[in-house]
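The complex is shown incomplete by one protein chain, all other protein chains being positioned as in the whole.
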Amino acid sequence: MQNIPLTWWLSVATALFSLGLYGALSRKNAIAILMGLELMLNAVNINLVAFNRYITPQNVTGQVFAVFVIAIAAAEAAVALAIIIAAYRQRGTVNVDDLDSMKF
Amino acid sequence: MEPIITWLANLLANVSWWPWPAPPSAAIIIWVVYGLFIAFGIAPLAMIVLTWLERKIIARIQDRIGPNMAGPFGWLQAVADAIKMLTKEDTTPAGADRIPFNLGPGLIAVSAVLVFAVIPLAPGIIGSDLNIGIFYVVAVGSFGVLGTLMAGWSSNNKYALLGAFRAVAQLVSYEIPMAISLITVAVVAGSMSTLTIIHNQAVANGGWYIVAMPITFLVFFLAGMAETNRSPFDLLEADSEIVAGFHVEYSGMKYAMVMIGEYVHMLALAGLSATIFLGGWRGPFVEQLYNAVPILGGLLGLVYFLAKVLLFIFVMMWFRGTLPRFRIDQLLDFGWKFLTPLSLFNLLTSAFVVKLFQPAGTAGVALPAGPLAGFGGLGLTSALLISNLLVAFIASLAVRSLARRSRGNVLKAVAGVEG
Partner (left out) sequence: MTEQIVFFIFTIMVLGGGLGVVSTKNLYYAALFLSLSFSGMAGYFIMLNAGFLAAVQIIVYVGAIAILILFAIMLSRKVMTTNEPQTNKQNWLALIVTPLLYLTLIFLVVKVNWPVSSAAPALDVLTQMGAQFLGGYLIPFEVMSVLLLVALVGAIILARDVEKGRE
């Protein structure tokens, strides 16, 4: 395990976070934005578990937090997809640029 | 596993012409290669044997003879079928998404094979004793759902898409009661490792779990049947409604992969049920024999295990021969409004009973002994059985009153039409 330094994990997590952020910022489809958000949450999870393994290997607090993150991601995905489906029924589109009736 | 590896190593040590690494590591290598061979050989073999068995059993149930021409009892029919499938043209529809279309059946088959990693086939023979054993089973099942969805959507066919829609609704809803019943088992066994679960089913520790938890077994088995897409839960294939559902566009070897996935899934469900609820390889004389001659004890355990697996397979085929298919709304109602609440209620009562009989111990924190801990394993088994029967009784009362009310509504509606 010590063959892989901690910074490798952190670099991967950082790259994944940036990819997710790019997806969330640049896509116009609501479901694609949601996928970007999920990638970002997962990058955070890699960080939490890697820190737990390398800095406090004797206890599992990082993994406990990762479980909380996963649960919140699941709740978020369920509600977000329900909203997207409802919006698609009402407007016939899931393009966030077209869903602008709150804007004056 | 160690006794067998030791035995192999001793055997190799006596062979003077062995040219290769030193006996202990050679024994381990042979063992691993053998395990891989079993893991990948079991899938096509299971399909060949089970299709023949299924055709025979269904034929008997329907008062026919079944395949009887090729070979004695027609058992060469299955081999002929396999050869036919291998030699058929392997088509990919013009409008299909090629990569997911070809990946889908593989994913279905692999997810079924992966389950065998945690099923102990005989004393000392297990792929890997994970401490999250039965949780792992739920996890690898998810890949099968993904494969089904990929196959259905990529086929670019409306029946395949309908099948995929049904598949998601069915597989996702039945995963919940299945997971909850597995959690109930984990609570009672105090572990998720399949080896510990088998250990706890020794007669001295309280006996088979099917005696202690019949309701949990029922929920698990029914939900598992739904997960394997077997009749009466086969409406994601439903050959008479949507031709074959998600695998309508598959032919040749890829169709064979889908079928291998289905039959191996059946085998995995039967193996899991035997392991978790019928004590796996447990049976008379296995342990004594295993301690004396590991190989013979292992073989006897394997025989007992296979007998239990075949029992469950027979029950599944019996279901298929007797029960008509569900309608989609009945299926979802049965999953969400009956199995899920029943399994949750059962989990609560089982956890309460287990707490009463808990021996003192430590699991992260110190646990005090429960008030009835002195009664031991058999006390726990009988208390669990009583609580399960109570839950079953309450559930049947609830179903009865609900059925009465809905029947009353129907009568009222009919009277309203007539009046």
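Observations
Order of writing sets the labels: A and B. Residues in every chain begin at 1.
Here is the rule we go by: a contact is a pair of C-beta atoms (placed from the backbone, for glycine too) under 8 Å apart; a residue touches a chain by one contact, two chains touch by 3 or more.
Keep in mind that what you see is a predicted model, and the values were worked out from it rather than measured.
Residue B:S142 is the one among B:T91, B:S142 or B:S406 that touches the chain not shown. On the side of chain B, the interface with the absent chain consists of residues 97, 100, 130-132, 135-136, 138-143, 145-146, 149-150, 153, 161, 164-165, 168, 172, 175, 179, 192, 363-365, using the contact rule stated above. In the full complex, chain A contacts the hidden chain through residues 1-4, 6-12, 14-23, 25-29, 31-32, 34-36, 38-39, 42, 45-46, 49-50, 52-61, 63-64, 66-68, 70-79, 81-86, 88-89, 92-97.
The definition used in the following text is that only the chains that are shown with their structure count from here on.
Each chain gets one centre point, the mean of its Cα atoms, and the points for chain A and chain B are 33 Å apart.
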